[in-house]
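Yeah, one chain of the complex is gone here, protein chain that is, but the others are all in their spots.
For clarity, chains are labelled A and B in written order, and residue numbers in each chain start from 1.
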Amino acid sequence: MVMKGKRILVVLATAVLAAAVSATAAFGAHRADPGITKTSIHIGGTFPLTGVASAYKTIPAAESAYYAYVNAHGGVNGRKIDFTVLDDGYNPAQTVPDVQKLVEQDKVFAIVGSLGTAPGLATWGYTNARKVPQVMLATGDSFWGFCARKTCQGSTKPYTSGWQPDYPGEGRLYGKYIAANMPNAKIGILYQNDAFGKNYIAGLNQGLGSKKGDVVDEEGFNATDTVVTQQVLALKAKGADTFFIVATPGQAIAALVTATKIGWSPTTFLANVSAIRPFLLAAAAAGANLNGVISSTYLASPTTQPNLAGMKLGKAIIAQYAPALAADWAVGDSNLVYGMGVAWTFVTALQNAGKNPTRASLMNALHSLNTSKDPFVYPGITLQTSATDNFPIEQEILTKWSGGATGDWHPFGKLLTSGR
Amino acid sequence: MSALAHRIGLRRRRSDRGVSLPVLAALAAACVFIVIGCLSSNIFAEQTVAGLAQGAVYASLALALVLIYRATEVINFAQGEMAMASVYIAYQLLQWGFSYWEAFFVTLAVALVLGIVIQVVLIRPVQHKSVIAVVIVTVGLFILIDGLVNWKWGGDIKFMQAPFGNKLYHVGAVTIARQDIGTLVITIGSVLILWILFQYTKLGLAMRAAALRPAAAALVGVRVDWMLAIGWGLAAVLGAVAGLMAEPSQFVLQPTLMQPILLYAFAAAVLGGLESPAGAVVGGLTIGVFLNLVGQYVHFITSELRLPFAFAVLLGVLVVKPTGLLGRGKVRKV
Partner (left out) sequence: MRVRAAGIGTAAAAAVVLALLPFALSAYHQALAAQVGTFFVAILGLNILTGYTGQISIGHGAFMAIGGYTTAVLSRDHHTNLVLTMAAAFAICFCCGLLVGLPALRLAGVYLALATFAFAVSVPQVPLKFSKYLGGSGGVQSAKTVGHLWLYGVSWTTAAVLFVLAWLILRGRTGRAFRAVRDSEVAATSSGVQLPVYKTLAFGISAAFAGVAGSLFVMGTNGFAQPSEFGILLSLQILVGAAVAGLGSLWGVLAGAAFIGLLPTVSSDVPLIGSTHGQDVVFGLIVIVIMLLLPNGVAGLLARLARTRARGLNRGSI
């Protein structure tokens, strides 16, 4: 009798002990975030591989190539990066299910590099509510910089961030340049009639300052328009001698060619989202006169700066991991440089996030960047973020096209700050 | 031939003539207005010229839509994508080393065959069963072709050489590109060729018969099914021409090439009357010029409202004259 009771006591005690131990283990154990194991880290992004914005589809290709290079050299702290690219066709109704799939089905660690303002706005509430990093968005909207601490659309968005200099900032640079060098210019603006275009114009006006009155006309077009002749004719008729093109590559080419075709030779400024060399060459082939067109850049150039360490590295990475893009690299497709610049930044942040990164430590790393070592950005540019500044890159340099139909962009002046 | 036409009842009666007097007068007045405008204002002339060039592109796609509608009473939603696919075929031929005009005519031949094949394989099985089924098949075709082109060639921007080069002509202070003149000439040429085909050849007569009186035509030995297939083939050729003229007007080639044009081509076809090839051309040119002039002079109609405005005007015309400017009124017999 007594033996049986004792046995029961022992069993009970063991059970209680086991429970206590496992309870402490559960409490004390580090609950890993989804998407990360000892040997891999799974990230994803949504990009317009088809549709109106598909000119940018080489960006995720370059990012994948860079991650392949990193993986071949041991990965980040022994973890290989697995990058899933989904096509949302620049349609927010497609981005939402894509992001849901990445977060809930594929259980990615972070959303990295997704392209598009509207797609970002459609999903940032969702990602921030679930504390999923949604970082290095490929758009220059200033939301991504401001809303980490400020309330936007009802809540702060600390898990969302951008990478490139913002559009208003770039507009400010052109505005300041005009105010200083061509104060009596008559400016005609051709802009895409959405947030992208309107942000630029706001920045331009800020940069012009007291010379705001120089703007004589603004003509808008839809993102889906393929022809802008009527708008360019109207700008010329208003007597503009300075032409501002705020457009993505398709309409930018149309604008440049049309301006020449109607016999108009203004001083032209081109938003740098379209200053991608192969598109300029095509515009020249179709008859555009490019000499003197001004734009800006924050990236190194594979064609005018081929001896930079970053450009040599990029060329080698493309040759080894994405040989189909070699021709693009050779002709100066800056989308490829952009993609690698973003990928480099992510890998660096991941390294700074510690041996066992978590989503929180990744965000910490991204909010405390301070490096001039990104080999793909223009030499001298520092990537910097802090508690009060969530814009990683805020420096650009102005460039001017010379060399006609086989020419290129050549930087002039000094590195300028596009920040406030 | 006239005996044949008479037997099938295709002789034109005066009451059937589509162009009514008020419409003719309105069009004439519009032309006079345009000419006066061009002479008095430089920007007016420039916008008009640009509008005519763009309108010619709308007109050529509208022609294809009208041809199919006339022959088969079907609206082919895939017309734009078929045209776009033809341009990509031309692009591929150019990549393989053909010269531009060689590629042009080979593409037209390929388009002819594809149009016929599509009609025989996809449309013929359903055309008698249900109107909506045919519409859905063309919608499915739209999506399928778009997917295939994106898959084979990618969605990014490609570049093709321009058929008429980059030469510019100067008339007074207005610059006219040789490309635009070429487009206009080819569009009007297409209408003329079509007209000659339908009015003066046996094939054309057989096609008209098959469209208007299929039962009677079958009785006199017209192979109605084949006439419909050839109708689709010809429409595909017209679409290919439209695409090949549209690409240089946009300076780049991408899969979305024909999508905005399709919308305006529908408007042009309906405006001119869905059964009238001349109406398609009039409708296309009108829309092209009208949109540019409105964009220039009416400031409320900004770029966001261009498409809705065009369609609002179109609806207005339809409410007044439901069969379009040059369309024939249909008398419904009880």
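By our rule, a contact is a pair of C-beta atoms (placed from the backbone, for glycine too) under 8 Å apart; a residue touches a chain by one contact, two chains touch by 3 or more.
Just so it is clear, the structure is predicted and the values come from calculations on it, not from any experiment.
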Where the missing chain makes contact, among the chains that are shown: A, B
Selected from B:A59, B:V137 or B:I261 as touching the chain missing from the view: B:V137
Of B:A90, B:I145, B:A229 or B:L257, the one touching the omitted chain in the full complex: B:I145
Per the touch definition above, residue among B:L274, B:V294 or B:L326 touching the missing chain: B:L274
Residue among A:N193, A:Q251, A:S334 or A:Q395 that touches the chain left out of view: A:N193
Touch residues of chain A, complete complex, unshown partner: 49-50, 86-87, 90-93, 96-97, 100-101, 104-105, 117-118, 121-123, 125-126, 129, 153-154, 193-196, 222-223
Contacts of chain B with the absent chain, listed as residue ranges: 69, 73, 75, 77, 122, 125-126, 129-133, 135-137, 139-148, 150-151, 263, 266-267, 270, 274, 302, 304-305, 307-308, 311-312, 314-315, 318-319, 322-323, 332, 334
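Note that in this section only the chains that are shown with their structure count from here on.
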Distance between chain centroids, defined by C-alpha means - chain A, chain B (Å): 41
Contacting residues of chain B [partner chain A, same complex]: 42-43, 46-47, 50-51, 53-54, 150, 154-157, 159, 161-162, 166, 168, 170, 175, 177, 248-252, 254-257, 259-261, 291-292, 295-296, 302-304, 306-307
Residue ranges of chain A touching chain B (in the complex, touch as defined): 48-52, 54-55, 57-58, 193, 219-222, 224-227, 229-231, 233-234, 237, 249-250, 253-254, 257, 261-263, 279, 282-283, 285-287
